[in-house]
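Structure first, commentary second.
Heads up, one of the protein chains got dropped from this complex, but the rest are sitting where they should.
Per-chain numbering from 1; labels A, B and C assigned in written order.
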Amino acid sequence: MLIVMKPNATQAQIEAVSEKIRSLGLTPHAIPGAQRVAIGITGNKGALDGGLFESMPGVADTIRVSQPFKLVSREVKAEDSILDVGGARLGGQAIAVIAGPCSVESKDQLLEAAHGVKLHGATFLRGGAFKPRTSPYEFQGLGEEGLKLLALAREATGLKVVTEVMDPDDLPMCLDYADVLQIGARNMQNFSLLRKLGAVKKPILLKRGPSATIREFLMAAEYILASGNYQVALCERGIRTFETMTRNTLDLNAVPVLKSLSHLPVVVDPSHGIGLRKHVPAMARAGIAAGADAVIVEVHPRPDQALSDGHQSLAIPEFGELMQQVRIIASALGRAPRLDGPQV
Amino acid sequence: MLIVMKPNATQAQIEAVSEKIRSLGLTPHAIPGAQRVAIGITGNKGALDGGLFESMPGVADTIRVSQPFKLVSREVKAEDSILDVGGARLGGQAIAVIAGPCSVESKDQLLEAAHGVKLHGATFLRGGAFKPRTSPYEFQGLGEEGLKLLALAREATGLKVVTEVMDPDDLPMCLDYADVLQIGARNMQNFSLLRKLGAVKKPILLKRGPSATIREFLMAAEYILASGNYQVALCERGIRTFETMTRNTLDLNAVPVLKSLSHLPVVVDPSHGIGLRKHVPAMARAGIAAGADAVIVEVHPRPDQALSDGHQSLAIPEFGELMQQVRIIASALGRAPRLDGPQV
Amino acid sequence: MLIVMKPNATQAQIEAVSEKIRSLGLTPHAIPGAQRVAIGITGNKGALDGGLFESMPGVADTIRVSQPFKLVSREVKAEDSILDVGGARLGGQAIAVIAGPCSVESKDQLLEAAHGVKLHGATFLRGGAFKPRTSPYEFQGLGEEGLKLLALAREATGLKVVTEVMDPDDLPMCLDYADVLQIGARNMQNFSLLRKLGAVKKPILLKRGPSATIREFLMAAEYILASGNYQVALCERGIRTFETMTRNTLDLNAVPVLKSLSHLPVVVDPSHGIGLRKHVPAMARAGIAAGADAVIVEVHPRPDQALSDGHQSLAIPEFGELMQQVRIIASALGRAPRLDGPQV
Partner (left out) sequence: MLIVMKPNATQAQIEAVSEKIRSLGLTPHAIPGAQRVAIGITGNKGALDGGLFESMPGVADTIRVSQPFKLVSREVKAEDSILDVGGARLGGQAIAVIAGPCSVESKDQLLEAAHGVKLHGATFLRGGAFKPRTSPYEFQGLGEEGLKLLALAREATGLKVVTEVMDPDDLPMCLDYADVLQIGARNMQNFSLLRKLGAVKKPILLKRGPSATIREFLMAAEYILASGNYQVALCERGIRTFETMTRNTLDLNAVPVLKSLSHLPVVVDPSHGIGLRKHVPAMARAGIAAGADAVIVEVHPRPDQALSDGHQSLAIPEFGELMQQVRIIASALGRAPRLDGPQV
């Protein structure tokens, strides 16, 4: 159930509706839109009677939400959500680019990468301090030292920092250093972690699990919104199929489907998606052409020496070429105002 | 093994090398390129000794082919192959668009579709006269009557006709009417049919099987080339995955991989790929952005009355909008000279 | 629609009902059961009115068939179908074992294999004369020479011959030599071939395609029955998944599902299914425990010298051990009367 308030509804009217919802043992979610506030209701088992609310002051309409996902859906919020990350935006008309190394390895490596991607037009820096690795014997990341280096790189470049949190115990520490928290594909259905993100005041980049359906992906995001954090971006990073020539199968079909079902920004990760350095630019182009709002790309000053994912990381000049390609497609679609040149 | 002839090699020198190959019990495949002719060799069990050919007049070099697919590979032919279909081209710099109904249903339906797609810039007309249907009780196509209508539509519009052949017995009849023969996804590894296409003098549009790896797809094309027909285009039309919101998962990762491994033109089928009418244009855009040479799209004058695939067919005005999108991306990539306006 | 005749219905009454069906432009399929004949109807677009038939002499009942597959369904025929192959049975209470080499390679190889599998209790000999191979450059089978050797092996051992037909042109030749025609996984939806099998008077072993759903598999069988041949066995041989340690993923879930939906016998192919010699016996045991009526196993006198599939073929003594395992499980389930000892 969604209660749509009139454009001129007062805060007191909104609060009165919320209170009425609470009095029924349910949870209200006030969602501000461009024109009006809508109030989502969760916690009900069956359908609610709209008549309970329709005569309250300030209420314009009540709408049954037909999808199992509610707060993430277009039904609840028709306009695209835009995440504001300290001035840098993710979502909306301009294409955002997130770039940087798979893992933070050293101060030199990270600063070199950060300056390089900034030069070519990225606005977000990615880098892992905590790395989910298939084997317990592989490099697991620098931990807090890595986070400190990310903060240093932000200071040096102005780029906003995106980094993965794996362990709820690390959440406070990650929040101290990061601008956007990434939830990795393997944790997409780590529901206890998702719920803890509800209390977080920073945006979340949620990656699709390698065998998650689009519906499950939206439901995972719904966990975060239902817990109180509406700042979520959805990242398609490749699903697992029978194909072995590519690392994963970047599922660009998900892009228009997600955009039509949800108001959340959609990010595409061509690096993990296809997993082959030379084909990353083609998939970045295709992702934007499919309608994505942002791309996230692995860039390393010396890919051949990378401690992880070197085979799919771009060298900085290659990233420069990718940005050229991204600009061409984004411009063609009228989506590239802030990408029109190196920005040193 | 590939024998690269000198740019000025004579026809007699080429024939002498071919004869030498035959004398070893093997099969020569002379492949003309922009600069020089290369001669592929098939039929050998192990590696051949290049020394057998290197001293022959006109021979520039011998190259070991490292991939299991040979005649389709870039190693054997570096330049993009372009299919010439009675003047209409598939492959090369310009993006080709193939459009039309899933099934030929009637004269009116087909002519309306043909004129509509022609108006908006398509150069090829698709339409099925023999339909592979999951159920024996579903509409199986009009057969020869459908082929005749396709020929009529060609006469009326100048569009080249692409139609599927399922049964080797129908091959002569299909050849009488069609300009390009389509092999459907379910027949991608119907090796006896593939071999029969080697003797055909018309181009083949080979669709990727729903669970075929890229390597298997290229090997299926190799069957046709090895049997003597080098006029083949590769069509990605969606693979089968766990996702159920989309009909198939259009695997755009395959596009740059195929383009880098093979010289054959690559076509993308967003209609079957995503299977949802409203998302077909996004996937067509993405396919071209990924590097495809052509798109094939289902268009029906009245999709809701279609006997098959209506839910994924575009109405003619929707196709016009798709063409706008295609032009925008193709132009951005410098690939759209022949698509710049309605062509009545 | 299914018309169930009374147990004592006469042939004339059955014919009268069939004629009435034909008069409506539809096709009757008289399906004899243990107690009574049922007449399936195909060709209708919507639901038929049962009242058209209910008052006809000999008619006991009319039943709406709820599944898209009809003639293969348990609704149409409740009892298990048993294929009678010149006295050898496939389906029913006893477990049948089909064994032999992937490809027929030579007289010695085949006779050695045939005598070996006969000794250990197989009743059917498998062997490919026409081989569907991913690459056009791999061994494609001995063709008619292979068929002749199979006939020779039958004469020598009394085993019934199961062999694959790929090309409709080879159908008459295969029928001359084989007792059961196998349709390979890649041809499961080669509908023009399936339809031609309707006119064949020999049983068909239809393999499930690597990405065919259970429903599609049943619909493929339906093509054969609807074309007039009711002697079909369904063979699960592994589906394609993301797992790479095994060749395919033998989907034993399909066994109880198929058995509950269809009256046709179900065969399991552990050799292709798991593709690893040492695990073939475990999967054969599991297949029978899941409810399969038969297993088909690759056996070669010298697997390491096999021209195809050697890594998954059992040597003859290994097959003997597999048969021990099969007997143990089959006996436990009360299904193994004819497998209780070497039968030289």
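Definition applied: a residue touches a chain if its C-beta (ideal position, glycine included) is under 8 Å from a C-beta of that chain, and two chains touch if they have at least 3 such contacts.
Because the structure is a prediction, the values reported are computed rather than measured.
Asks: Decide which residue listed in C:Pro101, C:Gly121, C:Gly287 or C:Pro301 touches the omitted chain of the complex.
Replies: Residue touching the chain left out of view: C:Gly287.
Asks: Among the options B:Arg240, B:His300 or B:Arg335, which residue touches the chain absent from this view?
Replies: B:Arg240
Asks: Which chain B residues would touch the chain omitted from the figure, given the whole complex?
Replies: 240-242, 244
Asks: Using the touch rule from the top, list residues of chain C that touch the missing partner.
Replies: Against the missing chain, chain C presents residues 211, 213-215, 239, 241-246, 249-257, 260, 273-274, 276, 278-279, 282-283, 285-291, 328-329, 331-333.
Asks: List every residue of chain A that touches the chain not included in the displayed model.
Replies: So the residues of chain A touching the unseen chain are 42-43, 68-70, 132-137, 166-170, 186-187, 189-192, 195, 209-211, 215-216, 219, 222-223, 226-227, 240.
Here is the rule we go by: only the chains that are shown with their structure count from here on.
Asks: State which chain is most central when centres are taken as means of Cα atoms.
Replies: Closest to the centre of all protein C-alpha atoms: chain B.
Asks: Whole-Å distance, chain B centre to chain C centre, using C-alpha means?
Replies: 35
Asks: Which integer distance in Å separates the CA centroid of chain A from that of chain C?
Replies: Chain centres of chain A and chain C, defined by C-alpha means, are spaced 50 Å apart.
Asks: Mark out which residues of chain B touch at least two other chains, giving numbers and ranges.
Replies: Correct list: 211, 215.
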